[in-house]
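Before we start, here is the structure in question, set down as structure tokens.
All protein chains but one are shown at their positions in the complex.
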Amino acid sequence: MTTTHQSKEPAVTPELAAEYGLSLEEYQRMLDITQRTPSFTELGIFSVMWSEHCSYKSSRVWLKKLPTKAPHVICGPGENAGVIDIGDGQAAIFKMESHNHPSFIEPYQGAATGVGGILRDVFTMGARPIANMNALRFGSPDHPKTRHLISGVVAGIGGYGNCVGVPTVGGETNFHPSYNGNILVNAMTVGLADTDKIFYSAAAGVGNPVVYVGSKTGRDGIHGATMASTEFTEDSEEKRPTVQVGDPFTEKLLIEACLELMATDAIVAIQDMGAAGLTSSSVEMADKGGLGIELDLDAVPQRETGMSPYEIMLSESQERMLIVLKPGREDLAKAIFDKWELDFAVIGRVTDTGRLVLKMHGETYCDLEVGPLVDRAPVYERPWEPTPPQADIPASEAPLPGPATEVLHRLIGGPDLASRRWIWEQYDSQVGADTVAASGGDAAVVRVHGTNKALAITTDCTPRYCFADPVRGGAQAVAEAWRNLTAVGATPLAITDNMNFGNPQKPRIMGQFAGCIQGMAEACTTLEFPVVSGNVSLYNETNGEGILPTPAIGGVGILPDASLAASVAFKAAGEAILLIGDTVGHVGQSLYLREIHGREAGSPPPVDLAAERRNGDLVRGLIRDRAVTACHDLSDGGLLVAVAEMAMAGRIGADIDLPAGLDAAGFLFGEDQARYLVTATDADAVIERARVASVPVLRLGTTGGTSLTVGGTDAISVDGLRTAHEAWLPAVMAGGADQPTS
Amino acid sequence: MKANVHVTLKRGVLDPQGKAIGHALQSLGFDGVDDVRQGKFIELELAETDQDAARAAVEAMCQKLLANTVIEDYRIDFVG
């Protein structure tokens, strides 16, 4: 239980520990575990393992409240990614993860390595990645940094995903001034594996070799996990050297080599080196297996000379994996990695001591009991206060300022609703030749290779709802993901969540977190849509200003037959347009209220989960029976925006009636939940099925012509809408001097 | 011996990246930049000590791989 003397390492004191992010209380807790003053390398290990990023110390007590079980869940949170059964002996493996801080500091590499990291989380478990998604939040479009950040992040996501050969099939991008100093880059990967070929990270077999594969270790990204656990200040941008650089070509080789090795029986356990690199991977493997690991750091492939044990253990160099092999399989494994021209080194053994022992140059730099490093990591029940409720805003307070089509034209050509084509055309959305639907619809649809099945994938969150009412906002984010999957005809199966919040030490922020979790948990339970993986990103604050609470939800569902997938585009003239679900005209927190009346105010729309489920189940049934020709969920911007999106996608106009007795602004632009628009050739059949299912349905109008006409007289050309819709983002991006970093 | 290889697009081949950099400099208020050409810079550490032999070797590398002579010119400098 000692380390030999390391003359070159600094002496560990409470002051030094504080610099490495450990509070005095945490320092004392560390001493209780070690029963001696730890070495500098050991301090580094405690510091990253107990960082917010690795330990979830502020969020853990709340995350436990989320439902994580269902008959189709094979593996819930706690492994590298969540695993669900999709039938026929196949599993979908997926997770979403943030790379917010690195992307703000160096947008191209930050976003690229974010994609690389989430890909590794998924293929580590034995899955071939088949789709990437993302959820992006930027500051105000006219903020001086925004353009530079968008161009770098988008080029980085594309640069990595396109080269690796995994299609980026969709995502969401929004703007709000609260993200001016803290953008959000949340990347999601979905992979495919056989249920009997799933790999986990628990080390087993005393004496088994511990193998390092992938790229060499350099000094990049040291303390990235700690960086992700603190607030930004003005001088944070000087932290640039800690950002890692990604190499997608090496990642592609690593995917192929790992999958080739996984096809043999050589692997006992495997874990990618993500945040906190070799430290967290070795500690997690040992801890999950209840065993020890001893590493010879001299054997670690190194890119730079003179690296210290501390640097080797904390490096966040990309494209690396740690594997426990069955004894005697080293040569077989090495031949595969040689073929793919990747580094391969046996760097240690599994032991029965329960300790992490690190040796280098004949000295012992670390000798720590693994269990307490994980089990006795600090857990905080941070004080929290609930967000005060906002008043309902009656639609009469926000009358239409002019013709509805003029309002529509402004909304559809504005920051939140304008086309994201400029972004998604930079992503290869079709490599793999299994993409059925990519960006532009409610959910992406990707065929399960070699079958007729397809996975539907979506990412969703409405942060302004979460800010105004975290409980409703949290429920709405989950419900919208469920609705988007339903709107393409899929059965929603499970979600991954990426909880992006401000400083958890502020009770107001912790209240947002607690509220969102409560709402999410209610929605997950009622919709039978459990959480199987997730990630928490806290301290998204700059100079004391927090972001809007943003629990980004990544949802996955299944279609038994890919050819059943519904799309938003109007298909033909003369079809009935039907509105499914109840409309009361809730304008609080709507984009209409914000963009047209300049008020970001009021309560967000209520979420009736029972209605959500009833309406969605009806719509899914209609799609599966081919009773509808197009389907679109109603969300940001409300009814008329959804009609316009369907018209623009199909290049077919529509005539829409205004029902008597409802305020026009509330009817056309309110954001009531649990609603869909469908088109049908046999409207009566749809109406009858809705009646039987006790679901409200309204015959709204008819497709046809080249214009969108509201209430008989107020008309606008679909081409004109398209022009406005497509023009906004290119105009913003053409605005000035910034160039992509690549 | 160390060789520095500069690879640039040939005169007459449109260089949109160079043009974009020029535009960016202008927007940042750097006036008086008439033209920008961008390219690649490659450092080679060579075991060869004879400069003529080294030049011949690097020349061959440029022709075969480092530059695409359909669109690119190259220049070789020896340092040290």
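Letters A and B mark the chains as written, and numbering starts fresh at 1 in each.
Just so we're on the same page, a contact is a pair of C-beta atoms (placed from the backbone, for glycine too) under 8 Å apart; a residue touches a chain by one contact, two chains touch by 3 or more.
The rule we apply is simple: contacts and distances are computed from a predicted model.
Asker: Write down which listed name, "Phosphoribosylformylglycinamidine synthase subunit PurQ", "ABC transporter permease", "Aspartyl/glutamyl-tRNA(Asn/Gln) amidotransferase subunit B" or "Ion-translocating oxidoreductase complex subunit E", is the UniProt protein name of the chain that is not shown.
Answerer: Spelling it out: the chain absent from the display is recorded in UniProt as "Phosphoribosylformylglycinamidine synthase subunit PurQ".
Asker: Out of A:126, A:139, A:159 or A:666, point to the residue that touches the absent chain in the complete complex.
Answerer: Per the contact definition at the top, the residue touching the missing chain is A:159.
Asker: Which of these, A:256, A:406 or A:726, touches the one chain of the complex that we don't see?
Answerer: A:256
Asker: Consider the whole complex, including the chain that is not shown, and state which of A:262, A:436 or A:618 touches that chain.
Answerer: Of the candidates A:262, A:436 or A:618, A:436 is in touch with the missing chain.
Asker: Across the whole complex, list the residues on chain B that are touched by the chain not included here.
Answerer: Looking at chain B, the ones touching the missing chain are residues 12-14, 16-17, 20, 40, 64-66, 68, 70-71.
Asker: Could I get the residues of chain A that touch the absent chain, sorted low to high?
Answerer: Answer for chain A: residues 155, 158-159, 162-165, 247-250, 252-253, 256, 340-341, 424-433, 435-436, 447, 562-563, 740 touch the chain left out.
Note that only the chains that are shown with their structure count from here on.
Asker: Could you give the separation in Å between the centres of chain A and chain B, each centre being the mean of its C-alpha atoms?
Answerer: 41
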